[in-house]
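Okay, structure first, notes after.
One protein chain omitted, others in place.
Moving on, here comes chain A:
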Amino acid sequence: MSLLELNRIGHAFFGRTVLEGITLTVERQEIVALVGPSGSGKSTLAHIAAGLVEPREGRVARRYLRHAMVFQDPRLMPWATAAGNIGFPLRLSRAPRRMRRRMIGDAALRAGLLPEDLGKYPSELSGGMRQRAAIARALVTDPDFIYFDEPFTALDVALKRRMQDLVIEAAASARFAALFITHDLLEAIRISHRILVLDAGGRGIAGERLPPGNPGTRDEAAIFALRQHYLTADPLFAHIHDIDERLRP
């Protein structure tokens, strides 16, 4: 049984069809990267899968116990400290107060936040630290499924790689499955078990590729070579960098 199953999902914004006939599955403990050109409806698909957007057609079957999401922007509550933000899902799930502090500390540590950062407000944290807090917030309830909606797009290259390693490590130890939306092919290859390519017009999944090996075990040279191969020799990725910024998201 797949943890997540999307069946012939379709959606439209302002009368313009952005997604049509999308069918995909994510298995237990599998990280699936969904790549596609900007404006192809990747984020919308993640939001539909997570239940934030009601699809116009199609069915979503969620068989996991608990999900979490890391958004493109950190989406931290500015009035709460890092600890308050990380603990927000615990507050919503009514976890006992005594346990919260330990769970928050654990999640923060896994996301690379130090205990002294926990008392700071988001405005006192740097961009990378804020995204770390957002990741810790996603990890804190120990979900078995996490949606990543282009989480590292706004970060610089070095920071991005560190965050990717963090996700790879967390996925290996916490054993969650994930749908990772990105338009960075290198990121997709580094982080995922399976890469799905969304059709440029949002009409179905154009195809899938399985990078050899497991995330975290592939060496950098091989990842880079694979990316070059995908971009130059693989027709599936021909339109991956097409951008039409006039289209609405």
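Convention: contacts are C-beta pairs under 8 Å (C-beta built on N, C-alpha and C of every residue); 3 or more make two chains touch, one makes a residue touch a chain; residues count from 1.
Note that contacts and distances are computed from a predicted model.
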Absent chain [UniProt protein name; select from "NADH-quinone oxidoreductase subunit NuoB", "Binding-protein-dependent transport systems inner membrane component", "Deoxyribose-phosphate aldolase" or "[Citrate [pro-3S]-lyase] ligase"]: "Binding-protein-dependent transport systems inner membrane component"
Touching the absent chain when the full complex is considered, from A:A68, A:A170 or A:L226: A:A68
Hidden partner chain, touching residue among A:A33, A:A50 or A:L139: A:A50
Touching residue (missing chain; options A:G15, A:P78, A:P96 or A:P235): A:P78
Chain A residues touching the omitted chain (full complex): 47, 50-52, 67-69, 71, 73, 75, 77-81, 88-89, 91-93, 119-124, 137, 141, 147
